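For this depiction, one protein chain was excluded, whereas all remaining protein chains were kept in their positions.
To keep things simple, chains are lettered A, B, C and D as they appear, and every chain counts its residues starting from 1.
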Amino acid sequence: MDIVSLIAAKANYWTYVILLMVGLYAMVAKNNLVKKIVGMVIFQTAVILFYVSIGYKKGGTLPIIMHGHDHGHGVESVIKAADYINPLPHVLMLTAIVVGVATLGVALALAIKVYQEYGTLEEDEIRKQIELKG
Amino acid sequence: MSIETVLSIKPVLAVLVSLLAIPGIISSRSQNIREAWTFAAAGIKLLLVVSMLPIILDGKTINYTLVQVFPDVGISFRVDALGMLFALVASSLWIVTSLYSVGYMRSLDEHSQTRYFAFFAVAISATIGVAFSANLLTLYLFYEILSLATYPLVTHHQDKEARSSGRKYLLYILGGSIGLALPAMLITYHFTGTLDFAPHGVMAGHINSGLAMLLSMMFLFGFAKVGIMPMHSWLPAAMVAPTPVSALLHAVAVVKVGAFSVVRVMTGIIGTGVLADFNINGIICAIASITIVVASLIALSQDELKRRLAFSTIGQLSYIILGVALLSKSGMTGGILHIAMHAFGKITLFFCAGAIFCATGIKYISKMKGIGRRMPITMTAFLIGSLSVIGFPPCGGFISKWHLVLGTIESGSLIFLIVLLLSSFLNAAYFFPVFYNAFFCSADEVLFEDRVEEAPLWCVVPLVITASISILLFFYPQPFLNLASLAVQTIMGV
Amino acid sequence: MTFFDGDSSLISNLPAIVVTLPLFASLIAGFLGWKNRKAPYPIAAVALFLTFISSVVLMIQVMSTGVAIEYRMAGWAAPVGIVYVIDHLSALVILLITSIAFVNFIANKSNIDTVFRNKAGAFNSLYLLFTAGLLGMTATGDAFNLYVLMEIASLSGYALIGLGSNRAPLSTLNYLFLGTIGATFYLLGVGYIYIATGSLNMADIASIMPKILDSSMILFAFIICMVGLLIKMAIFPLHGWLPNAYSESANVAAGLIAPLTTKVTIYIMIRICLTLFTPQYTFDYLNTSDLMVWLAIGTIIFGSLSALAQKDYKRMLTYIIIAEVGYMVGGFFLGNRIGVSGAILHIVNDAAMTLALFMAAGIFMWKTGEESQESLKGMFAKMPFTMAGFTVAALSVVGVPPTCGFFSKWYLISGGIAAGQYFFVAALIFSSLVNAILFFRIFEIAHFEPFKDHHHHSSNHSNKGEEASAHDTHEQTIKEAPLGMLIPFMAVSILLVVLGLYSGQIVNNIINFAIPSSIL
Amino acid sequence: MKILGTITILLCGGLLIFFTSDFPDFGDPKSPASIHLSPYFIEHTLEDTAVPNIVTSVLADYRSYDTMFETTVILTAGLACFLLLRIPTKEVTRRYYLHEPTGVTLRFDGDRYPKGSNVFKRIDSNWVPYDIIINFTCRLLIHFIQIFALYVVAHGHYSPGGGFQGGVVIGASIILFAISSNLRASIKRLGEKAAAIFTATGVFIYAGTGALCMVIGEHFLNYSFLAPLLGTDRIMARSHGIFIVEIGVAVAVMAVMIWIYYNLSSAGKQDEGL
Partner (left out) sequence: MILPIDLIVLLLVIISAFAAITVKDLLSASLMLGAYSFLLCLLWTVMGAVDVAFTEATVGAGVSTVFCVAAIFHTTRRTKD
């Protein structure tokens, strides 16, 4: 397997791993809460990239049946599965995106609450304040 | 030998009756109603137990399974001779102790009496439960309930001393049962698949010698209520409790539950065959002997009467273990009989100690000079009780000791005979100063004038009753003796 | 069985009803919350009660027919559509969830009224959504559907927890990060499974599994699903979020979330291992037992020791929860029938115990307004009934018969002995002893120290016995919690004993059918 | 923390990269994912549901149950933000007013602000004068955006898009209005209460359709049982059923996006904001 075809075969997967790790790093190691939330978004979208990559099929086209509305439902003999990209991962990822934005909303709401309480978004400063309060 | 069994709910009722009285005790508006509940429950309980006596004496057993919890193991009850003997002792002494408690608590005007009577009832239920349990699981269940129900009783005074004693009490009792007895029970279940008490044990053929030894030791020390050294030091600490508690629970119910559990496990689970084959009984005997001698020696040096009695108890309990572990017929009879005989003797002594405290507020032996002239009835009862514990005729204790001595001879181990004789001598040595102080020293305090002033009647009557029973048992030991020899027959298969 | 035949459409739709009933109720509560602040509570209570009833019927149905009920959502059969599968195990957990949600809701009315005064509609909706999410997670037979429902439960959980003390938002945010990592890992694992099998239905995947046992993708899917779930259930090195999140939340939220979240996650783990990866893969092919049991041992010991260090009652409970997670994970990965039965039984028992302890915490909070253990002084004299219930719950955690904690511990220890995992057995016994110390420490405070009136500190009390008894006499007026709190609490405490006595029946009639016969 | 993070990601990343080597190649039509289940959807979507967009048919029919809960997730997020952030407006005491004739800005504390005055105009605390060009352009654009959104909702069957995307676009158009003029103006037109009720209504349309199917038919969300109500055959009933639930999704998503925005942009005060 030459290098080009290897890259072609795996580049998407590598990218997803890199993005996943970037997100995870931000969530574990960053000090700022909003930065962590940004990391969380990246983390979640990396998985979406992974799923969409699973669904891709060489030689397949968009998962919308061509000329479907002309013939109603008499065209099943014409439809070949290999012609269309796998739609299932797309469906799952629509849901995942929605979950992502929902989580983002709640996380930001919590971050605002934290800021209202402590006046900062830096975790170490918040810790210091908690220790001072006893 | 096939044992005829009878299905009856009576054992369950006997256990439950005092629990059922608790709502009554709690909700009572006046002291008298509350104590009426206690007495009613105690009376019914004794009647229930006695009503089962003829069936047991016929050589039958009573079985009843409440629920099936694990495969082949349930919460089930079985009444046999050994359990019957213990239940008889416990339930008859509950009535007496209730009488005494009423006098003691009222005369000292103790706080939280309702709580006291409620937990007392729980404790006695658990004791009967232990006596009637058909398998190790049920026994463990009631054993734990007893440990927990007695905690509020031991710490009744709610002061610092009670707190530290309560801690010690729980540490030993719960630590032993959860840390040692529970795993031992589970290992037993794993290897044998059953926990039922069988006449000849269930372990034979399932385990090797090392494991049998390990399990025996785990049970022996795990049931820490038996007070085998080094698991004994909770007992003197627990003497901070009000005297009736010490009397019933720490001279009779709790410690005897420990002894009873160990006897049950040695005979019903491990089995005499296994004990003898792997030579475990020798080690148990040795441990028991050491406890007997050491406890008696420590008792000599105690000045507080209740503590002296506590160490005496530790020594006496090991008689039971020693007797059973001798594995001879007479030894076992003596051991089992000692459960009953020692109970009546020791409870008298505790009642006396409490009566002295009630009437004069004195706890220490050195301060009891001349007290015999002031409280003649109490001190006479004390004399009878201690004679019984020493094993001197004409008291019940003599009979059990006689059998024990016979047992040592039967099994041919002279060293244990020497231990028995030596400890009897020591027993006499630590009781003697009490009489000497009481009767032959002149009072050096104004408190003891030459007039009779006993403790309240509620306190005196019970101790007179138990003292008389102690003597009566010398002349008429049949119910207990029959039960004991029946139990031995079942166990030894003769 | 005329009862079932009589209204067959209602009964046959029960799996959908049990999950959607709380959903509908939450919508209605959300609606009416804008009109009338008092309306949502009764609606939610009735809905929870009806859900509870339907879960009982479901349980009876499963037990009487003895086979799993399969319900096709949108009418599509298994691999194409989403199916709900109600077998003995899920019916049991559903019953557990509905009953705990209902009892906790009833018992904490006053807490809801004070903490969520202005937002009753939103609170009640979220409470119901959380319940619906957990119920869906339990019932579903589809790996991806599980993820969606998990997110519903998590998001509503964050909201419920986030409105507690001042520190709650921060700890909830940390919980959210960890929870999201866990859920996303799970989603990733599902993706790997999908790559290897092309399916999302658990039973379908299980039927493909034997062909692809040595696929590295399945191995990785297993690892990453487990890591995700272990984060969500707060096992030892990944536990950091739990204590803060639970102890700083409002009582009603803690009482719902603490007993259920970790337990349902453990159920999911069991479900994934048994139904999706098949026991053959989990136990025989991968031989995960040793590793996971050691993890569990670590969790038990860590949880117990940390609990010892806590001064705050609720925080102590949270560490006990962590230790109990170790019990269940370890018990399950013992891999033998006794151990797995013990783990499942402990899910039920531990949920009930935790509920009782948190309800007690609610009552203590109501009484004293503080959360430290010191605030429990003199409680035995003040609130004998509450303390009696509390004692039962505590003894159950310690593992004293005849409370339920003893019996599940019995199975777990027997399983440990049978599997030869003696360190696990030792850890269990160690943790029981530590629990005994923990609770007797509280009992001592509540028993020995005189009641302190928190509203006016009159003088500094010393602990001398004379004073103690003196206080006892003039402060012996019993003042219990209101009946609305007390009755559910007492019911749960009695239930702890009943569950214990009937644990044999539960194991024989329910759990035995829930474990595949390939596990011996 | 940094070191811990680095170690974690290096370990995880290494492991993940290692496992990618066993993946089927990117775009391999023979991978199990492409041959096991998905062919059924591709080949049967028309005969089962008469919807050419396979994603829509899978989303709203085969896996409609997922989607119902997806909508519920959104509802949950809206409720969660509300529960966490919302502060009653009464508690906001400090306000700023612009005296229009003079251009002086005044601060009012407590309740003593001018009510119903013609000369005083309420402004935000960190007020930047709104740009008339942006304001006007956005107002022009918003209608087209909304019409496009309706198109997206309605054409979910035949082209990319559907209830979710359309709903977000409508929501975004209103958010755009809120940004380009100000939050109060937007809240006056579509208040928080309306948003909340719309959200619940949207989810209710979806779940209610499912329950209706269950009541008259046998399975939750099995639209084919709606055929008698809709007056079509069972397959077209599925198609219409998908459309109904898509509308529900659109309504719910639109309202939630607005609701969350209101709460986030005003930190719960819903008084003044971005």
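As a working rule, a residue touches a chain if its C-beta (ideal position, glycine included) is under 8 Å from a C-beta of that chain, and two chains touch if they have at least 3 such contacts.
Fair warning: this is a prediction, and the values are worked out from it, not measured in the lab.
For the chain that is not shown, the touched chains among those present are A, D, taking the whole complex.
Mapped onto subunit D, contacts with the missing chain fall at residues 27, 53, 55-56, 59, 152, 160-162, 164-165, 168-169, 171-172, 175, 179, 257, 260-261, 264-267, 273-274.
Residues of subunit A that touch the chain left out of view are 7-8, 11-12, 15, 18-19, 22-23, 25-26, 30-32, 34-35, 37-39, 41-42, 45, 48-49, 52-53, 55-56, 60-64, 85, 89-90, 93-94, 97-98, 100-101, 104-105, 108-109, 111-112, 115, 120-122.
Just so it is clear, only the chains that are shown with their structure count from here on.
The chain with its CA mean position farthest from that of subunit C is B.
The interface with the greater number of C-beta contacts, when A-D is set against A-C, is A-D. With centres set at the average Cα position, the gap from subunit A to subunit D is 17 Å. Distance between subunit A and subunit C, defined via averaged C-alpha coordinates, is recorded as 30 Å.
Subunit A has residues 20, 24, 54, 88-89, 92, 95, 99, 102-103, 106, 110, 113 in contact with two or more other chains. Annotation for subunit C: residues 144, 148, 151, 155, 158-159, 162, 169, 194-195, 200 touch two or more other chains. Judged by the touch criterion defined above, the protein chains form a pattern that is neither an open path, a ring nor a star, and not fully connected either.
Remark: the chains found to touch one another pair up as A-C, A-D, B-C, C-D.
Here subunit A touches subunit C in the complex through residues 20, 24, 27, 33, 36, 40, 43-44, 47, 50-51, 54, 88-89, 92, 95-96, 99, 102-103, 106-107, 110-111, 113-114, 117-118, 126, 130, going by the rule given at the top. Interface residues of subunit C, counted against subunit D in their complex, comprise 9, 12-13, 16-17, 20, 23-24, 27, 30-31, 34, 71-76, 79-82, 116, 118-119, 122-123, 125-126, 129, 132, 136, 142, 144-145, 148-149, 151-152, 155-156, 158-160, 162-163, 169, 192, 194-200, 208, 215-217, 220, 223. Across the interface of their complex, subunit D is touched by residues 8-14, 17-18, 20-21, 24-25, 28-29, 31, 53-60, 62-66, 68-69, 71-73, 75-76, 79-84, 86-92, 94-95, 98-99, 101-103, 105-106, 108-110, 112-113, 116 of subunit A.
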